[in-house]
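This report refers to the structure that appears directly beneath it.
One chain of protein is taken out of this complex; the other chains stay put.
Right after this comes chain A.
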Amino acid sequence: MSWLFGSRKAEQKAEEPVQQQSLGFDPTSVSDISNILSTPGALDTSRLHPLAGLDKGIEYLDLEDEVLNQTEGAQGLIPSRGWSDDLCYGTGAVYLMGLGIGGAYGFQEGIRNIPANSPPKLKINTILNHITKRGPYLGNSAGVLALTYNIIDSTIDAFRGKHDDLNSVGAGAIAGAIFKSSKGFRPMGISAGLMAGAAGAWCGLKSLLS
């Protein structure tokens, strides 16, 4: 997404790796050229060739303009290039999960509501109708919640300059409050508490897995 929003380059913290000694001989004990040339391993063609080391292949997420997220404590389960990656992966996973759970619920609801002795086409239609009624509803709600949560989480991270569990729980509470903000204070509080709990559970799971 960096083509759309542009991205501030994170300061490179990694130091230049120290140049390794790659000469095949000890430079202090050189007396003349023929001495060097006769040393075994000094002129290793497989290392001196301009295309040496290409057999290692290209590593994903290891290119110069695609630096990984370097905010302190923000390294998650999968490598991330920054807030837009977190947003996409987080929202996508939660949305898909909501779609799946809602779809499964709709499936069993449809199975229970099949009209007695109906043709097979009607049976399939009943089940599909129930799936498409429940799945997208739950998926959309969960997806919107995850989207809000991820945006707020990344914003708090950027302000504080680091990421920890407190950020996640706070972002969850704010996201839950916004989600129910048109229903009054009591639902807002309940939804904020639920979302904070969910964010805390996710943090615990993440630290357990990594």
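Here is the rule we go by: contacts are C-beta pairs under 8 Å (C-beta built on N, C-alpha and C of every residue); 3 or more make two chains touch, one makes a residue touch a chain; residues count from 1.
Keep in mind that, in the parts below, contacts and distances are computed from a predicted model.
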_Given that one chain of this complex has been left out, which of "EF-hand calcium-binding domain-containing protein 2", "Mitochondrial import inner membrane translocase subunit TIM17", "RBR-type E3 ubiquitin transferase" or "N-acetyltransferase complex ARD1 subunit" is its protein name according to UniProt?_
"Mitochondrial import inner membrane translocase subunit TIM17"
*Which residue from A:Gly82, A:Gly143 or A:Gly172 sits in contact with the chain not drawn here?*
A:Gly143
*Which of A:Tyr89, A:Tyr105 or A:Trp202 contacts the chain that the document leaves out*: A:Tyr89
*With the full complex in mind, choose from A:Leu37, A:Leu128, A:Ala158 or A:Leu205 the residue touching the hidden chain.*
A:Leu128
_For review purposes, identify every residue of chain A that touches the missing chain, sorted by number._
1, 58, 60-61, 63, 66, 78, 85, 87-93, 95-96, 128, 136, 139-141, 143-144, 147, 182
